[in-house]
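Below you'll find the structure I mean.
Only one protein chain is missing; all other protein chains are in place.
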Amino acid sequence: MDFSFNDEQQMLLDSTRRFIAERYDFEHRNHVRATADGWSRDVWKQFGELGLLAINIPEADGGIGAGSVGTMLVSNAMGEGLLLEPFLSSAVLATHAIVQLGSAQQRGDWLPALATGESIAVLAHDEASTRFDVMHIETQAVRSGDGWRITGRKSLVYHAPAANLLLVSARVDKEIGLFAVPTDAAGVTLLPRTTVDEQRAADIVLDNVAAAASARLGEDVREALQVVLDQGLAALCAEAFGAMDRILAATIEYSRSRVQFGVPIGSFQALQHRMAEMLMHLEQARSMSYLATLRCTDTDPVARRTALSAAKVLMGQAARYIGQQAVQLHGGMGMTDELEVSHYFKRLLAFELRCGTTDEHLAVYHQQIR
Amino acid sequence: MDFSFNDEQQMLLDSTRRFIAERYDFEHRNHVRATADGWSRDVWKQFGELGLLAINIPEADGGIGAGSVGTMLVSNAMGEGLLLEPFLSSAVLATHAIVQLGSAQQRGDWLPALATGESIAVLAHDEASTRFDVMHIETQAVRSGDGWRITGRKSLVYHAPAANLLLVSARVDKEIGLFAVPTDAAGVTLLPRTTVDEQRAADIVLDNVAAAASARLGEDVREALQVVLDQGLAALCAEAFGAMDRILAATIEYSRSRVQFGVPIGSFQALQHRMAEMLMHLEQARSMSYLATLRCTDTDPVARRTALSAAKVLMGQAARYIGQQAVQLHGGMGMTDELEVSHYFKRLLAFELRCGTTDEHLAVYHQQIR
Amino acid sequence: MDLDFSTVELAFRDEVRQFLAAELPADIRDRIVRGDHSHVREDTIRWQKILHAKGWGAPAWPVEFGGTGWSKTQQYIFETECALADAPAQLAFGIKMVAPVLMRYGSTEQQNRFLPRIRAADDWWCQGYSEPGSGSDLASLKMKAERDGDEYVLNGQKAWNTLGHFADWIFCLVRTDSSAKPQKGISFLLIDMKTSGITVRPTKLLDGSFEVNEIWFDNVRVPVTNRVGDENEGWTYAKFLLGHERTNIAGIGWSKRELRRLKSDSAKVSKDGRSLLEDPVFGGRIAQVEIELTALEITNMRVIFDEAAKKAPGPEASMLKIRGTEIMQRISELQMELLGASALAYAHDSDDSRATASYLNLRKLTIFGGSNEIQRNIIAHMILKL
Partner (left out) sequence: MDLDFSTVELAFRDEVRQFLAAELPADIRDRIVRGDHSHVREDTIRWQKILHAKGWGAPAWPVEFGGTGWSKTQQYIFETECALADAPAQLAFGIKMVAPVLMRYGSTEQQNRFLPRIRAADDWWCQGYSEPGSGSDLASLKMKAERDGDEYVLNGQKAWNTLGHFADWIFCLVRTDSSAKPQKGISFLLIDMKTSGITVRPTKLLDGSFEVNEIWFDNVRVPVTNRVGDENEGWTYAKFLLGHERTNIAGIGWSKRELRRLKSDSAKVSKDGRSLLEDPVFGGRIAQVEIELTALEITNMRVIFDEAAKKAPGPEASMLKIRGTEIMQRISELQMELLGASALAYAHDSDDSRATASYLNLRKLTIFGGSNEIQRNIIAHMILKL
């Protein structure tokens, strides 16, 4: 039992935080989200230089291999800063998929460019049909000569507009296959969307898209893909924890400075008890973020799935309570676009809905324990 | 739309309250519950003299016919005083059953003695099997000569030890029949129980109990029995409302007089908001008690069932919140047998569990609206 | 005791329904259904003029001022039916807020000048109460009005002004005596929004909408004749108004309409071979909120019944505000949860985002109009006497 971080981990956290503090304050973020892309290529490049995009690439593949704890800490910082770049999408989800499913050739082809940030990949898995069964996809890949033809529709893939490479899951008979498809391949249409947490995404229509035999990663990826999704979920939890931590701090700070009836509103007992409750949600959420991080690579699928689902349920509920109360305690100011609080609130709302909602994960958890 | 009571109704409430204030204070109640019977025959006799036991007997049958509003108001007062007598069991449930299902002969035979209090009847319906389906009983009545033989087991019939007459529901082929059985009939065994709200009850074992043909009330009573149970539920809701009203008043009073840190604890905002929340539960509960009262005789079964189940759900939740918070706000004193608060708390707990729990009624309600 | 509407009231309800079916323009209704706020000003005015033509422009006003003479119950039926029919809400600031103050405390001249134009939707009114430093603690407001001959000269700032960017007139609380206790020294002024020195800056809200404004007053000159009642007695009028703001505070009509929508939408989403409406967990939550709404509807009618007897709104309205807004927020949560991950895609002016936009926007319900914390204080102090 050890809740400390080693020196490398602490350094990763500190350096990411320092970068964000220096280069990505709230004003800069407002600027970034107003750009056409909605994220910063410049920041992305610097992430590459700092090595942040290589933390999920094993040292053997030329990466840093910081493990799930390293990813947690970097994600914490990203959540604290409400960053808009495709870190989770490309440097966690897609990178894990390639590392774990790719052949030596594929890893060699794609990982170096992902590590520098030259290349951005996203995992295109979710569909309308995956809501209550995350592996129930309808996109199909059929053999065509040596290769494949893929047809289907993927829902709201975060950062797809930024990506040059899509990792598309598709049914191959009764198996699930994963295929690398360039975003500009013929038959690929991106329908851009903005998300409620101000990130860029797209629905992706695949109309008889050709993929070479070499574009397929692994064989039946059902089990492995679930591991990748769980690793992504752990990182998402860590990101959400960073946002929760900051929105509570902002609320406490606001309650100390906002004066009504001649006293700071933080002196009212009803609000004090509310903030105490928020803190308890936060600390329980921190515990579950740790659990998600340390179990997302567990080889026992039941231990892994129950841990991840438990984390998503508890943290989703914490996100809702903390987010709603933060807005409430900020009063009218909490309703405005002007303060950070509403942006944290929306990030936490997106967290609730992403990668399986609270309800969906509670059902998964219940299924495992009964 | 009219939320006022007419003069007769107001008088019924006032006189019942006056009687209880004068004859049934908390000290007297403690005395009564310590007696062997656990309720007072003396008080019961006076109820008869006051006419309270005749309010559910139509004028045509020699009663008062005060209707469901009258029953609500008397039940309110009974709940306020935490009375231990079989008013709900005999003067509401059993009386309604006889009035609505009995022949002229049966009504003439039984109602006069119920009205004076000489006779006490209880409805023996619930069984272990009725939990998730209130009409799923397993007690059977089989023909035997001109009459019947009844075998089965009834669960926790409130006030059965006080009754001289049992109204027993039993399956007759695919119908449900209702049979009047004297408590001292051969084959009837009462297993006495005390309830969590300090009332007396019994499990009833019926072992081949003989009942004459004339002992059967009505034919297939499935529909009519549901109406009777709903009328009983409305009265139970009214009783619970009386208890909620008093436990909140006691809590507010306590918070005004209990001094800690040099001030009354009622001056602490966190506790003030808690009591405001209790009041809202109380007022919502009052509305639902009205709804239950005014719909329990509705001829549209769906309107009746949804109203009654909705009332039980909301009032059960109100009972839990108000009861738990009342104990909490009384601190250690709330845990003792000495103050009234714990006895109200237990009455409200029993309310949650009686006549279908909150969960069971929410499922019934959901079934109706979906 | 009777929970049901009388035959007369039922006939009235039918009349309102028929009127709505015949007169509510389809394009307006359609925008309400889709949650499209792009034509709020035009739609509100058009609908108010239709109501006015029918003689229903100001339901709660006394007949002598052009009101309907309806009972409180009829007013409740009218508002609920309008909401259920997806009609736009009438603009409260004129009809429900400044008008009762004018009728009670205004001069005959003020009444003649302003009331007919409010009823006919000729003037759009807004409210200037809150300031950046005075939200829950309204009496601490600082905006100054200094007497200069027949005029007041106003300097200061108002905040959380709803829909003032459309307004012709604003009623303001201003400080005319800084030496007195906070509640003393406040006056109630009527101000033409075209007066020079007024700057309106819309505040962008978290859902991307623009509903509220900051308003700056820089040496704005207002005739003393535009003061309602006595100088320094504005707090009395403000409290009177806050009491009247409470009509329909529980939002029963809105909640019934949106709950109906939630049920019909959830019946279309399938999970494990049955709909989410039938699902024990999700459907159970719908059942729960429907039960709470049923209770609140009766509680609301009880308050109406009591008010009709006592002739004045009491602190019970705080309960309606708290429970009503909780239920509205709960319904909006369930509408969003119904969508699952689909709620993630967001554009505040898109039909698809209606549920998410509503969830975001309705966070305001427990903050504005006297936060729910303030309402709980009111209950504790005024009802529980703590």
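Letters A, B and C mark the chains as written, and numbering starts fresh at 1 in each.
Definition applied: a contact is a pair of C-beta atoms (placed from the backbone, for glycine too) under 8 Å apart; a residue touches a chain by one contact, two chains touch by 3 or more.
Just so we're clear, the structure is a prediction, and the values are computed from it rather than from any experiment.
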item	value
Neighbouring shown chains of the undisplayed chain, as defined at the top	A, B, C
Contact residue for the chain not shown (choose from B:T16, B:T195 or B:Q317)	B:T195
Sole residue of B:L50, B:M135, B:A270 or B:I369 that reaches the chain not shown, by the stated touch rule	B:A270
Which residue of B:Q140, B:Q324 or B:Q368 touches the chain not shown here	B:Q324
Where the unshown chain meets chain B, residue by residue	126, 128, 131-132, 155-156, 193-197, 201, 259-262, 265, 268, 270-271, 324, 327-328, 331-332, 334-338, 342-343, 345-346, 349-350, 353-354, 357, 359-360, 363
Touching residues on chain A - with respect to the absent chain	1-5, 9, 69, 252, 255-256, 266-267, 269, 272-273, 275-277, 279-280, 283-288, 290-291, 293-295, 310, 313-314, 362-363, 365-366, 369-370
Touching residues (missing chain, whole complex) on chain C	279-281, 284
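Note that only the chains that are shown with their structure count from here on.
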item	value
Chain whose mean Cα position lies farthest from chain C	B
Chain centre separation (chain A, chain B; CA means) in Å	55
Where chain A and chain C are represented by their mean Cα positions, the distance between them in whole Å	40
Junction residues of chain A - those touching two or more other chains	268, 270
Chain C: positions in contact with at least two other chains	373, 376
